[in-house]
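Structure record follows, encoded as structure tokens.
Omission of a single protein chain aside, the complex is shown with its protein chains in their original locations.
Each chain carries a letter (A and B) given by its place in the written order, and its residues are counted from 1.
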Amino acid sequence: MRRPLADATFAAALRPASWIAVVLPGLIAVFVGVQAWPALRATGGLPFVMDSRWAPPSGQYNLLPMIAGTLVSSIAALILVGPVAVAYGLHVNLFAGPRLAAVSRAGVGLLAGVPSVVFGLVALTRLVPLLVRDHPPGLGLGVTVVTLAAMVLPTAASAIDAAIQQVPTDGIRAVRALGLGAWDGARGVVLPMASRGIRTGLVLALGRAVGETMAVLMVAGNTVQYPTGPFTAFRTLTGNVAVEMAYAMDLHRSALFVSAALLFALVAGILALEHRRA
Amino acid sequence: MSAALPTNPTVEVRGVTVRYGRHVAVDRAEFTAPPGVITALVGPSGSGKTSVLHAINRLHELDRDVQVEGMIRVGSDDVRTLDDYTLRTRVGLIFQRPTPFPMSIRENVRFPLRGHGVARSELEGRVQAALVRAALWDEVKDRLDSAATALSGGQQQRLCLARALSLDPQVLLLDEPCAALDPQSTALVEETLRALVGRTTLLLVTHNLAQARRLATHLVCLWPAPGGGRVADEGAADRVFAQPATAELCDYFAGLTG
Partner (left out) sequence: MTARTRDRFAALALGLAPALVVGLVAAIVVDVAWDGLGQIDRSFLTESPSQAGRSGGIASILAATGWVLLIGVGAALPVGLAAGVYLAEFGRTGLRTVRGALDLLAAVPSVVYGLFGLAFFCETLGLGWSVLSGGLTVAMMILPLFVRLCEAGLRAVPDDYRAAGLALGLPRWMLLRRVLLPQAAPSIAAALVLATGRVMAESAVFLFTAGASTRMPEGLLDPGRVLAVHVYLLAVEVPGGSARAAATALVLLAGILATTGAAAALPRLFLRNAHA
């Protein structure tokens, strides 16, 4: 009584949906590429790292300050987030009782839901005024790194939590059966065995930090220069695009598309690196 | 940690009930493991052998929702009055499946020693002594820095024995230690256990009645029941094997059930 024809027709009706999914990344690549092409052709590509500065109306396209801004702020945020996320994962799995663990996990879930602009708003109205007196205007690398860290912490924390949960409990029981403690178990068994998952979590967080736009836009200070100190105002690749897109024309616009493509290549590269190692 | 005082305590289990939530695994178990000899804890699946064993070094406290009633004494001490970390250095436990730590063989044995503050100068000696006692030294002495996870199952289990023995426990609990091992490894483990008689009180949970016959001086038989596993018989191994107290035990020993 099987009706293979009906099944096959149904499957055929569903397949286009999957095709849409496959087509979309290509569509994005094509359109971004098409828009980026004029600037690439006009400059040949090298000026994006070799020009003296970023000033598209004058034909200068050096993106390095923005690339540096993205990398420095994201990596610094990751350095802050890493130990906290690992500590969170260990505490919630090895030290906290069931109720405490539930509260902690709920906290991470809620923090993950806070939108970028709200982080930016709170940083702008609370953190920046604290610094304005001694280090005007208060915007810059320091505030940006702290804000980014708070934003990507949930990403790292929940990934590391999952990685630690996956470690079989046999090893920890064996450690405890020797009269040792949960901390010994964490050092000797859990951390080594969860290390791959921890690395993945941190890479995911880095990818998120690199792609962040709004909060960074609100507190980084919007100046095209290398971020050399905690109070240096700077720009990220994302911020650069967001700020200038409104009034950019022709080659300038095209150059912004180039930086967007570069940004995506950066994120894809970071994620691919992790995939290959796993 | 006194390496020189094997005090061979008696292990007394008095009216011990173990509950997992609402399920009763062991109902008012009562038995004594005499000092310095091997007591085997036998019985079919579901009779609560492992639950009772884990209660002796309070390992059940690592899980949620487990309740233990009754009294357990090691020597003259009620286990609940002792610091649980210290208790577990006096009462060691070997699990059914080998649990090598993700480190080198040497580091595996050093881990508990360092964790309990043994001086660096003493470490090498005690590591070697422990591996010798576990009948593993000769096989691994040339590759102490290689990964413990690369050892065979039998070697890993002997490594776990070495780890436990490095702390010189007065009591050693073993939860079906040879269940996952081949006959040669089983023989080596049994040889190690026999060598511990007189220095340590051993409690061996086993499914393998032949093993119990080979090793045990004293025998405790648990039998599953709807209200939780109960002690069906206890006594000198020879006597219990020859004249078990219940008909079910008779059948069990004859190989007809369990």
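In this section, a contact is a pair of C-beta atoms (placed from the backbone, for glycine too) under 8 Å apart; a residue touches a chain by one contact, two chains touch by 3 or more.
None of the values given here were measured: they were computed from a predicted structure.
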List the neighbours, among the chains on screen, of the chain that has been left out.
A, B
One chain is left out of this view; which of A:39, A:159, A:180 or A:233 touches it in the full complex?
A:180
Residue among A:39, A:67, A:124 or A:198 touching the omitted chain
A:124
Of A:24, A:50 or A:273, the one touching the omitted chain in the full complex
A:24
Tell me where the left-out chain touches chain B, residue by residue.
83, 85, 115-117
Residues on chain A facing the left-out chain by the touch rule are 1-3, 6-7, 10-11, 13-18, 20-22, 24-25, 27-28, 31-32, 34-35, 84-85, 87-88, 90-92, 95-96, 100, 103-104, 107-111, 113-122, 124-126, 150, 153-154, 157, 179-184, 186, 207, 210-211, 213-214, 217-218, 238, 241-242, 245, 256-257, 260-261, 263-264, 267-268, 271
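To be clear about the criterion, only the chains that are shown with their structure count from here on.
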At what distance in angstrom does the C-alpha mean of chain B lie from that of chain A?
50
Which chain A residues qualify as touching chain B in the complex?
98, 170-181, 184, 188-189, 192-193
Please give the residue numbers of chain B that touch chain A in the complex, ascending.
57, 59, 62, 64, 85-89, 92-93, 95, 97, 99, 101-103, 111-112, 115-116, 160, 163-164, 167
